[in-house]
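The block that comes next holds chain A.
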Amino acid sequence: MEPVLSLRNILKRFGGLTAVKHVNLDIFPGEVVGLVGDNGAGKSTLIKCVSGVYHPDEGEIQFMGQTMAFSKPIDARRVGIETIYQDLALAPNLNISANIFMGREAKRRYFGGLIKTLDEEKMLSESRRVIDSLDIRLPNFGAQIDKLSGGQRQAVAIARAVYWNARLMIMDEPTNNLGVPEQRKVLDLIRKLRESGVPVILISHTLPDVFAVTDRIVVMHRGHKVAEKQTAQTDSQTVVEYMVGARSDVRAD
Partner candidate 1 sequence: MSKRFLLLTLVGLLVLSIAPMLAVAQDDDTITIGFLPGVVDPFYQVMEIGVRQAVEDSALPVELVVQIPENFNPSVQTPILDALVARGDLDYLIIAATDKEQLIAPLQAAHDAGIEIISVDTFIGDGDYVNGPVTFPLSYIGSDNVEGGRIAAEALAENVGGTGKVYIQNVTPGISTTDQRAQGFREGIAEFPDMEVVSEDFNNDDENTSVQQTSATLERESDLVGIFGTNVFSANGAGIAVQNAGLSDAVDVIAFDATTFAVEQLRAGVVSLVIAQKPFDMGYLAVQFAIAHNQGVSSLPKRVPTGYAVIDIENVDDPEVARFIYQVE
Partner candidate 2 sequence: MALESQTDVSTLTATQQSVRAQRHVLLTLSRVWAWVFLIALIVFFSLSVSITSEGDVNFLTLRNSQNILIAITPVLLMGLGQTFVIIAGGIDLSVGWVMGLSSVISALLARDLVARGIDPTPAIFLAFAGGIAASGMVGLINGLIIARLKVPPFIVTLGVSFIVRGVALLFSGGQTVAGLPTQLRDFGNESLLYWVGGGANQLHFLRRPEVTGEQLRALDRILGWPVVITAIVVAIAIFLLHKTQFGRHTYAIGGNKEAALRAGVPVDRHTILLYVMSAVTAGIAGLLHSARFSGGSPTAGDPLLLGSIAAVVIGGVSLFGGVGQISGTVIGALIIAVLQTGLVMLGVEAFWQFIVVGSVVILAVLIDQSRDLIIGRAES
């Protein structure tokens, strides 16, 4: 099977510091890959190269078989790489459908497109459709985002990505700051995404979550990819040893 995302020899420097060192990584359709590592291990930097925030200094990013050079985050989103950040990237003062359609609002045209108004009905019904398809239940579609719980907001962000045909979903600490029942619901959503064939890269410090939903775990330490294991064939103890540098599958510089 062809990988959806293929990273070849990625290297990223900040001044004298090399944050990511020659990392190779393939992500295949319908799999959930956990990306773990201590703070400063380089996992966020690596992910920001994929989502277009940073440009790698060396190496190649291939997405759906094509070499990519993103100059802005929007370039990555255009090809279907959706990143769900911790701060969620939602406007708290707008309602659910307005957020799902933010920047890509549905419009009605009058006078041959001379005057365009928002098509609220279409945005509402489409939002309802995608939210329903993910088995999410939300109180009131007219509610502003700041009236929703953390898990509900997470769900809206995921629904938005799904609606806009995400081909790869990157989730950065999606369960942080959530209560336990809500954490479980977010993990359910990740499984739901896998069922629909969308691969997910999950960045998390919470190892139980990572073991609960991932198919594969990639460990980074000091900029290196030090391990890549099938989730079913490893355990927390081993992963932690890789995380702290006690074990490594690559030779250090």
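Quick note on selection: all candidates are chains of the complex that A comes from, given by their letters.
Note that a contact is a pair of C-beta atoms (placed from the backbone, for glycine too) under 8 Å apart; a residue touches a chain by one contact, two chains touch by 3 or more; residues count from 1.
Model, not experiment: these values are computed from the prediction.
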| item | value |
| --- | --- |
| Candidate from 1 or 2 that touches chain A, complex-wide | 2 |
| Residues of chain A defined as touching candidate 2 within the complex | 73-74, 77, 87-94, 98, 102-105, 107, 116-118, 135-139, 143, 147, 149, 151-152, 155, 182, 185, 188 |
